[in-house]
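The structure appears below as structure tokens.
The other protein chains are all here in position, but one chain of the complex has been omitted.
Per-chain residue numbering starts at 1, and chain names A and B are given in the order in which the chains are listed.
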Amino acid sequence: MQEAQFISLLWLIGIIAEAMTGALCAGKKQMDLFGVVIIGCATAIGGGTLRDMMLGNYPLIWVENVHYLIAIALASLLTVVIAPVMRYLSKLFLAIDALGLAVFSIIGAKKTLALGFGPEVAVVMGLVTGVFGGVIRDILCNQMPLIFKKELYALVALLTAALYISLKSYGISEWANLAICLPFGFGLRMLAIRFQWGMPKFDYQYGEVH
Amino acid sequence: MQEAQFISLLWLIGIIAEAMTGALCAGKKQMDLFGVVIIGCATAIGGGTLRDMMLGNYPLIWVENVHYLIAIALASLLTVVIAPVMRYLSKLFLAIDALGLAVFSIIGAKKTLALGFGPEVAVVMGLVTGVFGGVIRDILCNQMPLIFKKELYALVALLTAALYISLKSYGISEWANLAICLPFGFGLRMLAIRFQWGMPKFDYQYGEVH
Partner (left out) sequence: MQEAQFISLLWLIGIIAEAMTGALCAGKKQMDLFGVVIIGCATAIGGGTLRDMMLGNYPLIWVENVHYLIAIALASLLTVVIAPVMRYLSKLFLAIDALGLAVFSIIGAKKTLALGFGPEVAVVMGLVTGVFGGVIRDILCNQMPLIFKKELYALVALLTAALYISLKSYGISEWANLAICLPFGFGLRMLAIRFQWGMPKFDYQYGEVH
């Protein structure tokens, strides 16, 4: 298997995991099946779509290859079918989501570099790709974005993207880079969930913000 | 009247109906007149704007012809004036909104095909054009998007766009296509309201979604 195919495979796992988080969130709000599909799609491709729109990089991936959308829609509907057993699979599910986070951050950074942008922009876009699908999901479900309150999530995306870019700048092979960054991002996220590591909170309750 | 003029006329009716739903939603949240205008505009042109931004199709319609924005702003303000009688006109209003939904879906599909994209992308963009104005309205009004919970709405947009594209692929004339798709989309939406047809709901209340 080529390295590009391996990344594509991981990316598919990632978008399916993200679609499932979107579908479950829609289910918590008792949406209908169409809402489930739309929120599943927005969660899975929202981060990458926002990145490409901010970079002016057209056509968007799912416009060029609309079969991804169909796969995501099916994954969203499948989530409805298997929902009764999802709660017994919650640890597996968290693991797949953590893998998706690491993969999305790496892909976001890699694509941005490939478009000729500098490493700082690539770190930002790794972060955007990794976390904004979930932010868009939470906006569509009318709830506060979870990733700004819970265990390390955005920081994992940022550090994974930064590590990938740093190692790449030293000329390390793509396979070796993935072999380091994927376990790093995945492991950091899993440890954060296990030990409830979070960033310090900012609690500001005075006065009026305009 | 040319067929393009007829579509433009219907489109004008559609954006005015959408502007009015935006203005009423702002009124439910007791916003000021500027909020009414901004939410009216975002509702009326949000779906088409998102479509064109996702396709990289510039300049946007309302940037090229800013008079549309002024018409929408006036329609939003007019809604405030006639609000006291709106509740007696609610059936008329639902009918205009249903017409707008059908028109937007057809226009979204038609424009996407005209840009050279394939039929699947055109269906997706018909859906986006038809429903995302309302989604953006609900986000700006800080409420759960209604179209994911109530009677058939997004499905009407999808089916109308798909029907239009299918018939077009058989070489049917544009007039005949409109004569079939407009009553189809309009009628399906009105029947859905009348008989409270909705998609099945997904109710998921277990565990924590990350």
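Simple rule for what comes next: a residue touches a chain if its C-beta (ideal position, glycine included) is under 8 Å from a C-beta of that chain, and two chains touch if they have at least 3 such contacts.
Values in this document were obtained by computation on a predicted structure and should not be read as measured data.
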{"item": "Listed residues B:Gln2, B:Ser90 or B:Gln205, member touching the removed chain", "value": "B:Ser90"}
{"item": "Where the missing chain touches chain A, by residue", "value": "53-56, 117-118, 120-121, 124, 135, 138-139, 142-145, 147-149, 154-155, 198-210"}
{"item": "Touching residues on chain B - with respect to the absent chain", "value": "21, 23-36, 38-39, 49, 53, 56, 58-60, 63, 66, 69-70, 80, 83, 86-87, 90, 94, 97, 139-142, 146, 150, 193"}
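Heads up, the rule we're going with is that only the chains that are shown with their structure count from here on.
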{"item": "Computed distance of Cα centres, chain B from chain A, in Å", "value": "29"}
